[in-house]
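Removed: one protein chain of the complex. Kept in place: all other protein chains.
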Amino acid sequence: MATVLAGVIPRPHAPVEVRELPEPELEPDSALLEVALSEVCGTDVHLQQGRLEGVPYPLIPGHVSVGRLSKIRGRLLDITGRPFAEGDRVTFLDVHRTCNACWHCLVAKATTRCPRRKVYGITYGLADGLAGGWAQKLYLKPETRCIRLGDVDFEKFMAGGCALPTALHAVERAGVELGDTVLVLGSGPVGLSVIIFALMRGALRVLCIGAPERRLEAARQVGAAATLNVETSDEETRVRWVLEHTEGRGADVTIEATGAPIAVVQAMRYTRDAGRVCVVGQYTDHGEVSLNPHHDLNRKHLDVRGCWGSDFSHFYRGVRIMADPARSEAWSLLKLDRYKLGEANEALADVAAGKVTKALIAPQA
Amino acid sequence: MATVLAGVIPRPHAPVEVRELPEPELEPDSALLEVALSEVCGTDVHLQQGRLEGVPYPLIPGHVSVGRLSKIRGRLLDITGRPFAEGDRVTFLDVHRTCNACWHCLVAKATTRCPRRKVYGITYGLADGLAGGWAQKLYLKPETRCIRLGDVDFEKFMAGGCALPTALHAVERAGVELGDTVLVLGSGPVGLSVIIFALMRGALRVLCIGAPERRLEAARQVGAAATLNVETSDEETRVRWVLEHTEGRGADVTIEATGAPIAVVQAMRYTRDAGRVCVVGQYTDHGEVSLNPHHDLNRKHLDVRGCWGSDFSHFYRGVRIMADPARSEAWSLLKLDRYKLGEANEALADVAAGKVTKALIAPQA
Amino acid sequence: MATVLAGVIPRPHAPVEVRELPEPELEPDSALLEVALSEVCGTDVHLQQGRLEGVPYPLIPGHVSVGRLSKIRGRLLDITGRPFAEGDRVTFLDVHRTCNACWHCLVAKATTRCPRRKVYGITYGLADGLAGGWAQKLYLKPETRCIRLGDVDFEKFMAGGCALPTALHAVERAGVELGDTVLVLGSGPVGLSVIIFALMRGALRVLCIGAPERRLEAARQVGAAATLNVETSDEETRVRWVLEHTEGRGADVTIEATGAPIAVVQAMRYTRDAGRVCVVGQYTDHGEVSLNPHHDLNRKHLDVRGCWGSDFSHFYRGVRIMADPARSEAWSLLKLDRYKLGEANEALADVAAGKVTKALIAPQA
Partner (left out) sequence: MATVLAGVIPRPHAPVEVRELPEPELEPDSALLEVALSEVCGTDVHLQQGRLEGVPYPLIPGHVSVGRLSKIRGRLLDITGRPFAEGDRVTFLDVHRTCNACWHCLVAKATTRCPRRKVYGITYGLADGLAGGWAQKLYLKPETRCIRLGDVDFEKFMAGGCALPTALHAVERAGVELGDTVLVLGSGPVGLSVIIFALMRGALRVLCIGAPERRLEAARQVGAAATLNVETSDEETRVRWVLEHTEGRGADVTIEATGAPIAVVQAMRYTRDAGRVCVVGQYTDHGEVSLNPHHDLNRKHLDVRGCWGSDFSHFYRGVRIMADPARSEAWSLLKLDRYKLGEANEALADVAAGKVTKALIAPQA
């Protein structure tokens, strides 16, 4: 019987184990993906630390992944109705089973809040099969939405990775307009992709407050006009810095991508009256924060928009943008670190420590 | 020399004094309004308590007011270019001098945040002339935007009063859609007008959490489908009550009109995923409140919109709606209490204590 | 073997025949609806006249219908996940198979343009089973979205019928704002429901240009402030009439619901500068019309919005509104005419001639 090596988090706080698992039988209209690259993002760190609710341990992490279709049973179609063939280079929307039948899907049209929605590598566990990217092969269940990568370089695509649809969604939801000054809080993978998309969407200047210095350098490389180190500045300095860079008014748009609750209130304070704040960095519960609703929200006539998950349209457009050499150039500037399956714990530690910009798992290595 | 009696707050915390002031000379293109009714709203209480910033004491309170044009010098035109005549029954936009020349007016198109904006009875003080409605006559400076009331009953109009444009703005900004369940927090004048406008805009059901019982009765009279007393319920009860009235999801839209910081976070918690929250009750600094950005904002994919002030379009449409007998019927149900100029301190005390739904000053009485 | 009587259009231009058809075997998760009422709308007239493209004759007409679930095989769930039971009073979204897998569904989020979308009674023909409402029983295929009617009166619901979601969609897309003057072109079922929804959404005044007089009377009964007979007025009169009712500016919003190409350009001409036009009456090809893009569109800075079909959210909210006695009162004022299955040709003739406001088929009669 054919077997597959996969990295498994057996339970919260336990280290990743590489296990040898049987290659699955394919249901009709399903497929196997030979994973070329998967990634290690902040969510994976949270998974290992047991910080997310409703995770069915043990699980194989790795949501956004790329590779080749090594086996197809039945029909697998792209959104234009064209069938995929074995050997095709693809990625896939890690969100599965948005039901198109519930109140959230059909009335609110808020599919990222569909209660039946499942995510490969996060809410699909080992019991659901080879449903994570930290594995030599990943099982693409029926109705998984695959997208052709054509000749897009796997590594460049993964420089965006799961941050790509998240950041595109955030920039779209923030409503960046031509000529805006956009402030990005956070310089991790999402923050860096937000900088790129904000510029692509017509921001005149993008400012970034983040850390550490190495990531701020990456922020400048991908286009940030100015950066400030959050770790070596105090709040007064930060406020003054923002005002100095915005003619004394605050940013037109601030996008929070940090994970720190305090950043949500800072985002409101750093934004001009009648501006927009998009909160996309609070994917895990890190506690509470105190705000002054008069000064921070009502009197400023702010728009504050939470931004949860992403849907096929964000992912699909992200892939198309990555397929365009000029549009995707900025992502080529990001430094990637590759880890083998057996090095997954090291990868998690490096991501947790902010040592690397972007960590990839290369399961075939 | 003709004189005018006016109620004056000499300085923060001091009681209102009735003073006899000289009737002013009119500049070109200005007018005198013989005030029939002005009002006493929460902002007036805050003015007397010294809770607002940048108030030029001494001042004559009273922003939204109605009456007859008793004298016009030069030309005073309505927005269709038709001149007003002495004797016309009018109201006027209490916001004056939105400059149409600054960054907020011209680039952000956020005129309610124009730094040169002045408000009769709030940021115009006695030094600026008879610039408040608690007076027998009010001086309409050049470029004050007057609106004909035609045969609209003065008292019915003042049942909306300054809450009218505020509430219309809030409901518009909240984006109420046909069939929505709207939750209103607060049952003061703004809350009551919000209920009426939310229903007028197509909400299927409006719920209201407020106090005291007398105001909740008013809320039901103007159309609230269900009400809950915030003073006699605990948070767990309130959450359960909201869920019970929203099929377990929370309100599609919540409009906060309370003045209590905690209500802003409650508004977020009482709202369904991907819903909208409009914050219009935090006109004064009442302190801070703690929220959980993961649970209350990001994960819910909420839109939280601060709503500051109102502009001519809100006021004008409010007047037009008041001129329609069917559309304005609900406001006729609100109980009004009239006070003479000499009873202004009593009026302030009654409003501060929530004893009355709406208090009016009748300066000619 | 149990049989079912159904009205069938065998081919374009042929009269409806009542046929006796076998009651179908149910697939898993499908059901039979005992049809209480279906309707005869303009689309049915077009179907009989062969004016629609891609219709698979022979077919059983009747898209929006109401009745009782007489048999269920497997599970049939509502959007909250609650199962339906035999005997439940329901309606269902006549649009079926919106695929949730194509570019239009997933990237453009324009599900009413999904190429795989099928409509009961229009693009499902007899070959697809008992897939139309002009039958004693209708076969609800798996994944048909049923909606509970509770104790909503069947007849009142059908007074809205298929016009209900269409009109709700049009009013929402037109973006009616509080205080708007809305002009409705057309006084057929869609026009009448548009009047009701425009008022429900906050229009201050609704004007209607239509015909014949009997329908204009219905327009006034459901709330139109003024009406004009299109058949007995010339264009100059109509323009003058609109300007007289809009302070010389034109309507804020015009919704075209006529079926006549000329009405689309009239809608643009009757609308104020920077207003909105929603075109919802051009469901069939009635030919071309000439417009002047400078005067009618560009210089006016107009928004012209085509509005095709409706989706579950429109239908579901329409049903909820119908379940509210106050909100749905206006529809009770509409006169309905009932026809038996054997009178379907008479019904079509009466609808085509504009003799009736709304014609219903009562298959059990």
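Here the chain labels run A, B and C in written order, and each chain numbers its own residues starting at 1.
The rule we apply is simple: a residue touches a chain if its C-beta (ideal position, glycine included) is under 8 Å from a C-beta of that chain, and two chains touch if they have at least 3 such contacts.
Since the structure is predicted, the reported quantities are computational estimates derived from the model, not experimental observations.
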Chain not shown: contacting residue from A:Ile321, A:Leu334 or A:Ala359: A:Ile321
Chain not shown: contacting residue from C:Pro22, C:Gly81, C:Gly306 or C:Pro325: C:Gly306
Contacting the left-out chain in the complete assembly, out of A:Phe84, A:Tyr120 or A:Phe197: A:Phe197
Option from B:Leu5, B:Val18, B:Cys102 or B:Ala349 whose C-beta touches the chain left out: B:Cys102
Where the missing chain touches chain C, by residue: 103-104, 108, 110, 112-113, 247, 249, 261, 264, 272-275, 279-295, 297-309
Touching residues on chain B - with respect to the absent chain: 77, 79-81, 98, 100-103, 106-109, 143, 145, 311-313, 316-317
Positions on chain A contacted by the hidden chain, ascending: 80, 168, 171-172, 177-179, 197, 200-202, 204-205, 247, 317-318, 320-321, 324, 327
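The working rule: only the chains that are shown with their structure count from here on.
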Angle of the C-alpha superposing rotation, chain A to chain B, to the nearest 5 degrees: 180
Centroid distance [mean C-alpha coordinates] between chain B and chain A, Å: 43
Centroid distance [mean C-alpha coordinates] between chain C and chain B, Å: 41
Set of chain B residues in contact with two or more other chains: 247
